[in-house]
Every structure is written in C-alpha cells, then in structure tokens.
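The complex is shown incomplete by one protein chain, all other protein chains being positioned as in the whole.
The chains carry the letters A, B, C, D and E, assigned in the order they are written, with residues numbered from 1 in each.
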Amino acid sequence: MFFHVQKLINDIPVAEPDPAAAKALQEGLGGQFGEMRTMMQYLFQSFNFRGKAKPYLDLIQGVGIEEISHVELIATTINQLLDDAPNYRGDRTPGEEGSTPLRIALEQGNIQHFLVGAQSAMPVDSTGNPWSGSYVYNSGNLTLDLLYNLMLEATGRLQKCRLYEMINNRAARATIAYLIVRDEAHEKAFAKALETLGVNWGHILPIPKFDSNKYPEVKKLVDMGLNNQQYHWRLDGSEMGKIFRGDSPAHDGQLQVPSNAPEGAPVRLADERPEEFAPGIPDEIREMVENLARV
Amino acid sequence: MFFHVQKLINDIPVAEPDPAAAKALQEGLGGQFGEMRTMMQYLFQSFNFRGKAKPYLDLIQGVGIEEISHVELIATTINQLLDDAPNYRGDRTPGEEGSTPLRIALEQGNIQHFLVGAQSAMPVDSTGNPWSGSYVYNSGNLTLDLLYNLMLEATGRLQKCRLYEMINNRAARATIAYLIVRDEAHEKAFAKALETLGVNWGHILPIPKFDSNKYPEVKKLVDMGLNNQQYHWRLDGSEMGKIFRGDSPAHDGQLQVPSNAPEGAPVRLADERPEEFAPGIPDEIREMVENLARV
Amino acid sequence: MFFHVQKLINDIPVAEPDPAAAKALQEGLGGQFGEMRTMMQYLFQSFNFRGKAKPYLDLIQGVGIEEISHVELIATTINQLLDDAPNYRGDRTPGEEGSTPLRIALEQGNIQHFLVGAQSAMPVDSTGNPWSGSYVYNSGNLTLDLLYNLMLEATGRLQKCRLYEMINNRAARATIAYLIVRDEAHEKAFAKALETLGVNWGHILPIPKFDSNKYPEVKKLVDMGLNNQQYHWRLDGSEMGKIFRGDSPAHDGQLQVPSNAPEGAPVRLADERPEEFAPGIPDEIREMVENLARV
Amino acid sequence: MFFHVQKLINDIPVAEPDPAAAKALQEGLGGQFGEMRTMMQYLFQSFNFRGKAKPYLDLIQGVGIEEISHVELIATTINQLLDDAPNYRGDRTPGEEGSTPLRIALEQGNIQHFLVGAQSAMPVDSTGNPWSGSYVYNSGNLTLDLLYNLMLEATGRLQKCRLYEMINNRAARATIAYLIVRDEAHEKAFAKALETLGVNWGHILPIPKFDSNKYPEVKKLVDMGLNNQQYHWRLDGSEMGKIFRGDSPAHDGQLQVPSNAPEGAPVRLADERPEEFAPGIPDEIREMVENLARV
Amino acid sequence: MFFHVQKLINDIPVAEPDPAAAKALQEGLGGQFGEMRTMMQYLFQSFNFRGKAKPYLDLIQGVGIEEISHVELIATTINQLLDDAPNYRGDRTPGEEGSTPLRIALEQGNIQHFLVGAQSAMPVDSTGNPWSGSYVYNSGNLTLDLLYNLMLEATGRLQKCRLYEMINNRAARATIAYLIVRDEAHEKAFAKALETLGVNWGHILPIPKFDSNKYPEVKKLVDMGLNNQQYHWRLDGSEMGKIFRGDSPAHDGQLQVPSNAPEGAPVRLADERPEEFAPGIPDEIREMVENLARV
Partner (left out) sequence: MFFHVQKLINDIPVAEPDPAAAKALQEGLGGQFGEMRTMMQYLFQSFNFRGKAKPYLDLIQGVGIEEISHVELIATTINQLLDDAPNYRGDRTPGEEGSTPLRIALEQGNIQHFLVGAQSAMPVDSTGNPWSGSYVYNSGNLTLDLLYNLMLEATGRLQKCRLYEMINNRAARATIAYLIVRDEAHEKAFAKALETLGVNWGHILPIPKFDSNKYPEVKKLVDMGLNNQQYHWRLDGSEMGKIFRGDSPAHDGQLQVPSNAPEGAPVRLADERPEEFAPGIPDEIREMVENLARV
C-alpha cells in the first residue's frame, strides 16, 4: 500500500522558462533510462520477488518507492521550464482577433508540450517517443536483476551528467544535480548488494567515473552526504540497512540508511493558463468552484 | 513524496494456479484501461494540475495514489495464478537428463510469463502488447480531464465485469470483485466532481449499469460500503472530501472519505522456483545470503 | 467528399460462430497487408497526387474508395464470426451467482475480441498488433507508387488464399473468396497502369499464379466477371476507364469499368449482447430510447 | 458502401508555404485526437453497432463519414503548406552540379515531409509518431462510446484552438477554423445523444468553453450556422435527425440536419515537383502518358 | 566489410515439425534478448567504438560477427520446425474443392508463421511483437557497454535454459544447447574484459549458475570445450586474444581463441511448399527457371 505527502523530494528554484531544456529533460522522465523506468522496473521486481532474502526485496523496493518521488520531481521541473514560456498576458480569449500567443510552440522544444499538454510534462522521451512497458527488465534471477539495476542507474547518471553539460537553467540544474547524486547512491545500493554476493568492483565505480564534485550544484549535495545515503520510505520499517551499510563500493565513505525521511519542499500550485484553456473553468461556474475550494 | 507499507490493499485467497486467467488479468494490469494506466494518468494530471481549485487536485491525486496499490494488488494476483503452475518438484538442476519441466508454457497462457518473467506479472496487456506512454491523457482542461477519467474508470469496470464472467478461480475473483467495486467508487469520484461543475447524470451511472450485487464476491464488498468510500492516502491530510461527499451520483448511498486507511493484508514471500533459476542464488553463496537475511 | 449507403458491397451468409477464424481474418482487416492499409495508402496517394495525369489519380482513388467498403465488409464478417460465440442465453445479469458465460474467451481466438471489444472487430492483425500508420507507402513517384500497389494487392491476395486454406466457415469463405477476386482486379488495375508506362508482365500475373477457379466460392465470382471489373465509386464520373480497359494484363479477358455500382447487400442490425453489456441500455431509459427509435 | 465526389468539404485559400505549420497540422491529421482517429473510431463503432436503436447508429456513422472528408481536407491543407516550400525553379535534374535545392528540409518542419513524402501529408502526428490502431475506442457499451466520442471531439477542438493560436497562415487558418466549428457540431451530436439518455450538461458545453467568436475565421462560419448543423452523408437517408434536433446542448441555437450536402470546393491538381522526382514520369514515356490523359 | 560462407555454424538434426516450439524459439531470434539484438548491439558498439583500446573493439566486434551466424542458425532451426507442419501432400492447387490444408495454423503456434511467412522465421518475439531498434544499447562508455553485454548474454542464456525445459524436439534442442554454450562463452568474454578493468566476479559466473552439464546436449559441447573458446571471425586477424585468454572468469578452464573457424554444417535447400505458393514459380516459366539453375 502506498501513501503520499504533497511535498517534493527536493526543492526547485524559480527560474526562467526554457522549452528546449524541458524537451531535453523528458529523457530523464520518460526515456528508456529515465525515472518512470526505474520506478516501474523496481516496483515490478519487488512485487515479483522470490525467496526469503528479504533485505534484497526491501532494498529494491525502497529504491523503487523513491523513484515515484523522482518522477514527481522531474515532471514538476519540466512544468516549471514550460510554464509561461509563451509569456501570454491577455484576458480570457486568447487568439482574439487572430493573434498567435502560442507561436513559440513552432519554434522551440517539443510542440506537443503546448499542443497536446498544457505547458506540462508528458510520458515521452527527448524525441517524443512514448514510454514503453518493454523497457522493464525483471528476469527473476536476483544476480541478473541487481546487475541490470546497477547498469540502469549508471546509465541514468551518465545521461544526467550529459544533460548538465547541455543546460544551465537554474531550475533544471537543481533537479539534474540532485538526480546525479541520487543515481549515484542507487548505483551503490545495487553494487553493494552484488558485493554481498561476492563481487569486488575494484576502481570502476561509480560509472561514469569522474569528479562530479567539479559541478557546483552537485558538490553542495555531496557535501551533505546525499550520495551515500538511502532512506527506505517505509512506514513499517525495512531490512534494507542489512545491505546498505559499511564501506561504499566506490570507496568514498560509509553507506547509511537515515532514520528519517527528508522534510521535502513545498509544492507550488501552478497558475491558470488561459491560452491553453487550462484549467478552463467556465465563467458560469467559476464562483461555484471557488466557493467549494474555499470552504 | 511517496511512502509504502508492505501490505496489500486487499487480501488474495490461496487458490490453484491458472495461467490462462493470469494472461487475461494482464489486461487489468498493463492494458490500455488497466491499473498502470489509471495510476500514471492521475499522477501526471496531479503533477501538472493548474489553478487554485485544490479539492480537485487532491481528489485526482488521491485516486492516483490508490492506483499504485492496485498495480501492486493485481501484479501479486497474477503472480499467484502463475506460481507453481508447472508443478515442478525437482532439485536444483531442472531439465536434468533432458526433461521438460516447463512444457506447460507452450500450452497455456502467455509464454513470456515463463520464458521472460519467472512465473510473474509483466507490464503488458492480455495479448502481450507492452504498456505505452501514449495511453496517458492529460489535456490540462479540468472538465475534459474529469470526463476522460470517468470514462476510463467505467471502461476499466466494464472489462473487469467481463473478466469476472471468464474466470472463476478464487484468487482471481477476489481481486476482480475488489476492483469492480473500487472502479465504481472512482467513477463516482469523477462523476461527482463533474456534478460540482453543473452536470446532472440522470440514471446512467454507474456505467455499465447492471446489478453487480448478483455477483457474490462483489456483493460482500458492496455490503461493507466499499463502493461509496474513497480514502485519501495522504499523510498530510486532503481536501478531497469537499467533493467526495453527499449523495452518490448513482443514487445508491452517501459518499464518504473514511478517516483511516484500510488495514491491508499481509504480503506473502513467494517461493523460490529453481526451474526458472529464480532467484537462483549460487550454492557457494547461499549461506552468506541467508546469514545476511537472518541477522 | 465522401458518401455512404448502408449496404454491404457483398453478401455474408449466416453461419456458425468461429472465434479462431475471426482472429485469423483480422490479418485481412488490420494486418500490414489488409484492407485498412490499402484504404489508407490509396487515399493518401490520391490526396497527395502530383501532376496532370488525372486518369492515374482517378484509378488510385477509385480503388481506395472501394477499400473503405472492404473494411466495412471484413469487419462485419469478423463480427458475425464472433457474435454469439459464447452462446449466452441468460437474462440481463450475466455472471449471476458467479457463473462464467464468457469462459470461451480464454480458450479460443483473440481474448480482446471479448474483453476489450464486445464480440466485434478491432484494428489489429491476427496476432493482436495494432495497425500502424508506418505501413502507408506514398513516395510521390508515380512508377514506384504503382509498383508498390501491385505488390500490395498481390500480397493481400496471397494472404487471403492462405486464409481460404485455413477456414471453411461459410460466412468467412464468402468474404475471403470475394476479396481474392477483388484483390485480383486491383492487381490488374495497377499492373495495367504500369503497362501504360511501358512494362510488359509476361506470364507472371496474377501473383500468386495458380488456378483459383478450383476454389468453388471463387469460381462463382470469376464466372460473373468480377475479377476483370472495377467500378469507380464516384458520383461525379471518373477517368479511370482510360487505363482500366482492353486486355487484362493476366491475359484472361477484357477489363471493364461497369456503368453502375453493385446493388449491395442489406446490413443486418446485430443483436444486443447482455453478457458484454452491449449496448447496455439502462432499464430506466430503455423505453425512452425505444420510443426515439420508433418515431 | 462508400462513394466519393472529387471535391473538398471546405475551400482552402492559396497562401505561402509554411513547413512548420504543416508539421503542427499533422497532429490534427495523424495525432491521437486527429481526424484519422475520429474517422476510424466512428466507422468501427458503426460497423460494430449492437441493438435496434438505429438513430444512434446513423448518428455515429454519419459523423464518421464526414470525418473521411476531414482527413481529405486536412491532408490537402498540409500539402498546400508544403508545396513549393523549397522554391525550386530548376529543370529536370535537380541537384545538378552538386546544388542543394532541398536544403530547407534540414531547417524547418518535419524532414520526412521532404525525404520520405514528396512535400505531402503523412499518417503521423506533430512529432512524427505514426498513427496507431490502439487509438480506436469501441467498448460496445453505447453510453460509454458516446461519452468517449464527446470527449474525443472536445479534445480535437481544444487542440485546434491551440493550433489557431500558433499559426496565422491563411490556408492553415481556413481549415483550422472550419474544424473548430465542425468539432463543436460533433460535440453537440454526442452530447445531445447523451441527453436522450438522461444527462443534463448544465453550462459546461462546448468544451473548452470560451468565446471562439472572437476568432474572425471562426465567427464567419458560426454566423452561417455551421456549428449547429450536421449533414448525414447518406445516399439512402438517415435517422440521425431523431437525435440531432431541438435545443443545442450548449444552449446557443437549434440543431438541424440540412437536407442537402454542402456543394464542396474544387480540388486543384498539384504541380509536378522534379526536385522530389514526383511524379517523375520518364521522358521516354511522358508523351504516352499525356496522350492517355488527354483522350 | 562482411563475407559469407553458405554453411551453418552448427548442425541441425532432422526432426518432426513442431509449430509450438517454433513460436517459442522466436524469442531467441527476435525477442528483446535474442540473437538479432546481440548482433545489432555489438555491431553498433563496434562501429561507434571510441579510443585506442583496440583489443576491446576486436572483442566486441568479433562476438558481433558470430551473432549474425547465430541469427542464421536460429532462423533456419525455426524453419525446420515449421516446414511441412501442415503435412500437405497435394498437387499444385492447394485448397482445391474447398479443402483446408493449412488448418493447423489456427490451432498451433504463431498463425503468422503460415499466413504472413511461408512456414518460416520472422523478426518477432514469442508473442509476435516485432523486433525494435530501441533494444540496442550503446552508451559509448566502455565499462557500461561491457556490463550491459555481460547482462545481455546472461539473460539470453537464462532464456535458452528455460526454452530447453519447454521443448524436447531434437532439432530445437541441438540449437538451444549450442546457444546455451555459446552465450556462456560470450558471457565470459565480457566478464573477462571487465576483469581487465579490475572487477573480480567471485563465484557468481556464469549467470544463471547451475550445472548445465546435466543437460546431455549441452554436456557434449562443453566436453568439446566450446564454452571457453571464442573465434574472431576476421579475415585480417584480431587482437581479441589479448583479453580472451587465461583463467575463465567462471573458474572452469582456460579461455582460448582458436586459430581456425569452425568447419560449419551444410545448408539444406528447403522444399517448395505449394500450399504457401512458395516459391510459386508459374508453370509457364518453370522450365526457364530450372534451366537457368542447371547451367
């Protein structure tokens, strides 16, 4: 059973709209190695888990639950990059007298962000291909599933490092840096689990291996230890800590399961966008709706 | 931010394996109108919500959170229908001397349940087509999104009623009946939200309209009032109850947001299946793994 | 602009239900070489036609219009093969007391014919893959488009001959035989058009080349000359006849554009199927609906 | 059985090429809520119709037939936006001496419009994803099918309103405005059918609700009453008018089934485009082809 | 540049047709972890290789070239399982007098094997989903690509072990056993390459880890040392042997690059199948074709 708190797992600073960055970030949301995929892959692996080695189940599932919050975070980030990109300041009849307030959609980013969605995130990758269930890997063999998961997190981190090198928008950067650090922690979770099965990783971790501390937004989070922590997200406790502890498999500190969930950052309600007819409450019933919300 | 309790939202009774039923139930998991779709659709709609009418956001998101638990429930049900279907009772080298313990895979159900997964659920529909991100509908227009959601729940309920008429396996039936009742509650949630915008549904609800009380497994749940309740699944409270209250739009009782989440049913750890090499812990490290789990 | 007469282009005799045949016939409807594809391919080619060689436009478009009627015919045939397959004779609450009137869906044919559709045709192929816009070929080069169309019709005819060898249900056979003959006429239309560009086909036509007159249902239609006729389906006349005339490129008669459309066969309204909740008119409004229909 | 008149359902004024607008308009042709989808959905629903409520069948089918003409209209509009975009004025060997007359394809719009098609429409959406048969919804339950159709038309209209705000090319605008008005009429058709089943829509129609009369190209058509009319497109009469009559469900006039089809606008034969080798008639046979066309 | 010898990389014994086994084996040909995928993945990785570490390039490419021969082998095996399955013994007009020589297609295996192909292999998986380019993984990061390749081979081997447990047809078994052994050698190739980067695999290899020597068909090949050999398939020499040498990472022998390619097994020309119209040479030209072949 799943529960929710209406907060973001990390804060997104306010920044200028940037539809091209929004299009790029879709790879991290709906791409083959994005957050929807890690989320669904780990949830399926945990629902389908076999055997009594519960700490492994709790580890895979714990990371999986966090990924739902990553989907929430990156979708919200994309929304902020799109929101108000057309800079429309009109009244309730956009397009009046033949004007073209949404012209920007033909010029930048993914046109469907404006035409199909209402300046908001979609379950597609950076070229607009929809997410596919065929991405989910779950062989049932524990060694293989862990090996795949390690590779998956490393690929996710690789792509986010490349996104970092493409985009310097402040809102995008905050989320990209956060995900670089969390993907690293997840890499370590699966690498450590494979260590308990006898693998020694030598010096290849994390993958890709380079000094991400040179990225200022990343360094701040690493200094807080976020790359070696993994919360379990369970209201009923977890045995994840039997695996996620001791030396980091990247030899850069001690792994730790914090006792408390992060506090989270507030969710800001997005503005109405009349040029998208979103939410497009008809005038006749606007008062009724507002009353209902006020009660 | 999302949290988890390792319990099922409804209990699944023990029953005989039934791979054909498992194949059918995949429609309810990874089909176009299945639980993965409702889950992703409502989560996207809530992450992308625009405007200040927070009760609508809380309603859509609350149903969306419940859908994650439905994905968990139906995946686990499919697992139970598949588990031990080959009735393999051998030691650790299945296939020894050329035997064919997995022959059943060629004869019943979806062969990939045995060949790609390890007698477990997959993100595909009842004919094996993978789930697609193109299923997710999120126009940004509140009226349209609610209308679609109502139609989506009604279609889900229609398909589950048809599944009921195909399958009488006890485990499958328990989950099908539960989802028929919950889809009905969700239909009412979106129908009621549209009532607050001024729509009057007359006598068409729920869709399909018929006396599902004639189904014994459904009647038991309706008698408990489950078809008129909607818990909010939020650890920080919810404004959903400003909409989900008063007369049911199907004129069959009073809508109510319960103050407590359901207690949930225990998750049973699935057995190892050596014929699937799942989890396939190598002998050399089995003790190590078991020690780790025991600590 | 398109118009319709509510008649079928060929009659479908009444026969027993046969879900396995229905699944097979889907290849002819929604398969890569089925009627939806020929229809969309020729319509796109005619909307996108370049140059002044209007007889070629009228030929391609004329065949395309006929293909819409083929989609109608084969969909209706599939419906007849599915209709009443479960042989349900109950009242308005199917599934009552836990019965399973739709059990057949787990045992024969494509389960989605019963679970997603209501014993009716779908835009998918014989293994359930949905029709794709990527099938449509339209290079803009007239020679190439004609060559592809010839190959397309020949492949369609080949598959229908194979279907003939799989199925002996009377309803299915009537439609298969009709389409074998019409695909042959369409092959000739495109082969003849290529003859006007200078190609000589020797003895290879029609493809596949064999004596389909040995098929009794086919012979009847060939004796009526249907394999050498092509009506234009235009209310405003057509120049198709400038190409479709003279010796058949298969050397088996004279091509002819008849002056009148076929008379067509009556469309039978399909029965209600309560076990599918189709159409599922609620009792409270049944009278209202029936009155409306009676007026 | 289907028939054709080689005319367009609405006129397309001559305007400058605009490949970016052509790419955008593909959403209205091959997108999930475009004209190919409405066409196929309503045709399938009518071929698969169950029960004796013939006016509903005739309504759904009548709208479906019109949609084929919409596919024709929007494909032709896209063609006009693409045609001559490269502004090539050479002789019959484009690319001679290494020149690059098609360079524009790398810079604007959808490259496949020039590379795969010959400056012409394709069955894909605005990001190039091919149309899919999985879009078609046909549950067999009349209430549900009507509800979906209403939602589908409203979403189509929403997207066309957004397209209006993106594009001010005269040819594109004429078609967009026409489709906004016709989608509104179709919304009303399905909303009215649901009214006959007892639903009262209050003030939410049409969706999205706003004053589209502020769009000059739309106003002209509304003033002609096109938003409250629905022709039946049947050569053998129709019972559609038993539903489509009386007060508009949007409370803006009286619904009416006109007794005559619109007159239609002439189809202009598109120019040859040697830079696309379309139609690319070889010199050796050009005279032969021209003679044939002249006869 | 690629070259070919018209021989099979391993012999396929003659056996009875078995369409259900043919359908299952498609997973190994066109499935997500089948031979088409390994082939395309390694070819892309080698064409896109970066840096001067040529032995790694030669290793990846060498395995990739072998995979083309695996595609040839498994396709041919599927063909043998399908060939003559209908047991048709008629003359050149199959279906004569309405008979149904292809009826088996409705009863066993993948219907498209008979309807779309002519009793022959297709690029699809075991449920009929077509192979997708999205399967190919090529991050450009050497460690990651090697890690993925190891996981890919292990998953392929896992699925082939499961196929072994499903099928005891002699022809199928010969190929399955061969691929189990070769996938193991490929696992070792990538595992060894990762060892050169510093990883120590402990006791987890091969994955899945179990005694495949208990499979008689496998044991024969292991006894010949095929699980520790890797030929380079290059006419111009290869540096692969700088990596593929020394102790096997599974601790079961010494890795070795043989100096000669295997001799190969003869390709048998498949019979004509008149019931499929394959090859369907028209009578009029049969002599001409046979003369041409005889010369």
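FYI, a contact is a pair of C-beta atoms (placed from the backbone, for glycine too) under 8 Å apart; a residue touches a chain by one contact, two chains touch by 3 or more.
Since the model is a prediction, treat every value here as computed from it, not as a measurement.
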Q.
Please identify which residue in E:8, E:152 or E:172 touches the non-displayed chain.
A. E:8
Q | Which residue of D:61, D:77 or D:129 touches the chain not shown here | A | D:129
Q: Touching the hidden chain in the full complex, which residues of chain C are there? Just list them.
A: 32, 129, 132, 134, 139, 141, 143-144, 147-148, 150-151, 154-155, 158, 194, 197-204, 207-209
Q: With the missing chain put back, which residues of chain A would touch it? List them for me.
A: 20-21, 23-24, 27, 31-33, 125-129, 158-159, 161-168, 173, 202-204, 207-211, 214-217
Q) Mind pulling the chain D residues that touch the left-out chain? A) 92-103, 105-107, 110-112, 114-116, 127-130, 275-277, 280, 282-285
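Here, only the chains that are shown with their structure count from here on.
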Q. With residue numbers as the basis of comparison, which of the pairs A-B, B-E or B-C duplicates the interface of C-D in over half of its contact pairs?
A. A-B
(Q) Contact counts by the stated rule: is the higher one at A-E or A-B? (A) A-B
Q: Averaged over CA atoms, how far is the centre of chain B from the centre of chain D? Could you give it in whole Å?
A: 38
**Q.** Where chain B touches two or more other chains at once, by residue number
**A.** 32, 116, 127-130, 132, 134, 139, 141, 143, 158, 197-198, 202-204, 207-209, 276-277, 280, 282, 284-285
